[in-house]
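Below is a structure I'd like to ask you about.
Excerpt of the complex: some chains, original placement.
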Amino acid sequence: MTGAVRQVVEGLLSDRPQEVPGQGWDEELGRQATDALADAGWLGVGLPEKLGGEGGDLADVIEIVDAVGSIGWPSPVADQLLISNGLLEHAGVARPSRYVVVVPALGSANADGVTVTADAVPWAPWATHLVVVSPAGERTATLSLVEPGHAHLRPGRTLPGAPFAEVRLDRAPALSTTVVGTAATDLIGFVRSLGSLSRAVQSRSALRRIQELTLQHVRMREQFGRPLSAFQAVQQHVAALAGEAAAAEAAIGQAIDGMTTAADVVDGPRLATARVRAATAAREVVRLAHQLHGAIGITREYELHRHTLALLAWRAEFGTEREHAVQLAEAAAAAPDLWSWLLDES
Amino acid sequence: MDDRKLRAEVRAFAVRTMAALGLRPRCDSWMVSHSPEFSRALAARGWVGMTMPSEYGGHDRSFLERYVVNEELLALGAPVAAHWFADRQVGPSVLRHGTEEQRRRYLPGIAAAERYFAIGMSEADSGSDLAAVRTRATEVPGGWRLSGAKIWTSHAHRAHSILVLARTDPPAERRHTGLSQFLVDLDLDGVEVRPIATMDGEHHFNEVVFHDVLLGEDALLGARGRGWEQVTAELAYERSGPERFLSTMPLLRALMREADCAGPAVGSLLAELRSVRVLSYQVAQMLDQGRVPTVRSALVKDLGTQLERRVVEVACSLAPVRPDPHSADELPRLLGEALLHNPDRTLRGGTNEILRGIVARDLVGSSAGRLVP
């Protein structure tokens, strides 16, 4: 269904403006637009029908993320499709409602209820259900569904305005509990990898869109009587931007290569490479795009700033550039041979 | 020069006055932190219009003394945006090019921080190409009729006047001829100020539209047709000051207090800070000698704004906090504020590419091959 998905999703969203002019993104308008997507079933894509999903594979999921991302407003869609559906599929738990938010910290669940604390959980203020991972046996974990009304939320906003919250549950009642055959710490690691994957895929959409906007700008805009693109200094910047974008594209591509669903994600050098390269590219592409755009780029009336703010925020979520780079270096240093490690032979 | 006493006075004043006004240190304070109360208190101490003659309300101080005062204010992130542009560019221009009447009319207000100026140079379609200016001043009986629009005018909605570059005559072989500068009060009939919201969520930029605004003859600043040369001379003042490398100092100070900074990344920033400071200080010395060091100023701005950007990147990498411009805590707030301005540091006052063109053409054209001194 390549291309078609994107067209439908973009159509659904383009009918629903998400900003108050000059004020930036409006959370309520954003919620209405996203509700429309959810009502049309798009948040179930990638999850098997027997788990209340709509079926489809990772390629379909990414098409939806790209469609949402090319618009550039804050959106929980990537996390719903990649984190929530990824965990639900892995655990075999059916999607209970519209916005399922996974708490990416180890909880505890017993007869008294579910307890957990997590800092800055993306989109937690929108949650219609919370999912908490707690240890069960040595190689098992429980997944508890909790109504968000039981949570203490301390909300905040990222640079582009996306809501997040510190989430505290103190012996909250679980709506349902499922035992999963994975150790709880591994399962939390898996959730964080899903988060990392989500940010990598989102970054790719934003980098692509910034490149498009920049190429349009240098083609159309004239200075000193010629289009910007005719200037050598501009060309050097455009090529540097394209190189950064291409390298990030390659890095993210190799991380998802061979995966058929989000649940296939593995925390390893390929994913860390994607995050490091995407973060470097974010810094350089943002720098170059703004340099080429001039002051118009930082205004709210022009689209570029949405992608800029998103990229700057994402690069520090689910692991920073530095943390991922250190992870790579440590893994390579521990490997018997660097070259074999680079080829993923060992 | 022993400037310790002056530094200590400014420092004590700024800390005390900011506390009294409930104003916090901010990055890029000279662009975003606008407080007429602070500016007027500063002026009352004699620290605005410092280099202007006392007969016009100034203080007959040197550019080096002015440099010291501004360094201290920026290092503290003090709210200096209200008077900044009038003090930095308009004062020296009016003093140099203005009539006696214009001087008497504008300079005392600038020195008292009672009259704020916006700068009307860029236009929506001109970018860095000022010769493409389309705002037009037409001679009419008794003065001029001004029509057109200026963009990216900082704080025009809070300023009293604007210094406008407009075309008065058709360009000759050299495209830069035929431009002139005008002093325009913003409360005149036909002046419209439209806000431009930026991604930091603040309103400091505006579009200023002139709908056939009628100006008196005395609105022309300097010689008709010499606007380009006058603007170029201004740039040496605009590009070389401590605001080109100290905009992120409040962030770096907070970072040093709260994070583990004893590594090579911060060391490299500190070496650059010390080096660029020397270059900027040298420009102030040259201004005191009556020179207009255009190329050296361009270098300061190029190096300094790159340094500011690196400060923010290093802080993002080392600070154990999430950037949040709305935080009540200092480090996340300063980090968020500074990060939101990182894309425009190297655009302000001429993109760095334009600056490099100025430097290169000067170097390649000179026979010595050495940097201007």
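Order of writing sets the chain letters: A and B. Residues in each chain are counted from 1.
Everything that follows uses one rule, which is that a residue touches a chain if its C-beta (ideal position, glycine included) is under 8 Å from a C-beta of that chain, and two chains touch if they have at least 3 such contacts.
Keep in mind the model is a prediction, meaning the values are calculated, not measured.
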{"item": "Number of copies of each distinct protein chain, complete complex", "value": "A x2, B x2"}
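As a convention for this text, only the chains that are shown with their structure count from here on.
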{"item": "Centroid spacing, where centroids are CA-atom means, of chain A and chain B in whole angstrom", "value": "39"}
{"item": "Residues of chain A defined as touching chain B within the complex", "value": "22-24, 120, 156-159, 221-224, 233, 237, 283, 286-287, 290-291, 294-295, 297-301, 305, 308-309, 312, 316, 320-322"}
{"item": "Footprint of chain A on chain B - complex, ascending", "value": "122, 125-129, 131-132, 151-152, 195-201, 205, 309, 313, 316-317, 322-326, 336, 339-340, 342-344, 346-347, 351-353, 356-357"}
